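What you see is the complex with one protein chain gone and the rest in place.
Showing chain A:
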Amino acid sequence: MSILTVKNLTKQFGGLVANSNIDMDVEKGSITAVIGPNGAGKTTFFNMVTGVYQPTSGDILLNGESIVGLKPHQVTRKGIARTFQNIRLFGAITVLENVMVGMHTHLHGGLFSTIFNLPHVRKEEKEARKEAYRLLEYVGLESLFNEEAQNLPYGAQRKLEIARALATQPKVLLLDEPAAGMNPKETSELTKLIYNMREELDLTIILIEHDMKLVMEISEHIVVLDHGEKIAEGTPDEIRNNQKVIEAYLGKGAAATAS
């Protein structure tokens, strides 16, 4: 059963066609990778799915229901969470609070109940702190909970983005280049983490990634974009041997000499 369906999705920036007639079907519970050279339109695709950009045309269905036209916060409430390629943490607040911001929609304290510190708010906040800590444990950042997010090393920042996205309790998680800037050890930890999240958290994961080892290792389905167009899709094995994909990555000449 597909949880996310994309039909004819197109995005133009003036004359530039960043995404052109993209079709995609994402199986519930699967790990799908979106790959392609820089500037292929991968992040633009994520931005449309999460409501940051409005598509020029086409449709995006979550469980059969269109989410086009929704604001980013509404998309999040529907169950889609994401991380960002250019890290967007809340730098000046603590690691734990970053995760607690992710719980925003699941907390109910209003203005007056907060000012009067009513029992339900107190209880809810206490639970939220513990839950945030558990999420930090889950991604392996528990020792850093009191640090300011901006002081974290790069790899930890990427993991914090994941913990924060998990805190929104998503059904679909979009990861935009989660391994960028990580060393091989961190990347292999991340690979395990992504795999575990899918297994344990009932998640569907779509990830953009340049690290081919990671992509080939964990994704069941790969979609390849080039110049805004979908040039191929299939299993890792199919993609590895796809002529068009090799050309897109290595250039026509190189592909010819290689074969």
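Definition applied: a contact is a pair of C-beta atoms (placed from the backbone, for glycine too) under 8 Å apart; a residue touches a chain by one contact, two chains touch by 3 or more; residues count from 1.
What we mean here is this: contacts and distances are computed from a predicted model.
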Options "Branched-chain amino acid ABC transporter permease", "Anti-sigma regulatory factor", "Cytochrome c" or "Phenylalanine--tRNA ligase beta subunit": UniProt name of the undisplayed chain: "Branched-chain amino acid ABC transporter permease"
Residue touching the undisplayed chain, where the options are A:205, A:218 or A:239: A:218
Candidates A:39, A:109, A:181 or A:234 - the one touching the absent chain: A:109
Those residues of chain A which, in the complete complex, touch the missing chain: 50, 52, 71-73, 75-77, 81-82, 84, 88-94, 96-97, 100-107, 109, 111, 114-117, 121, 123, 125-135, 137-138, 145-146, 148, 164, 166-169, 191-192, 195-196, 200-202, 217-218
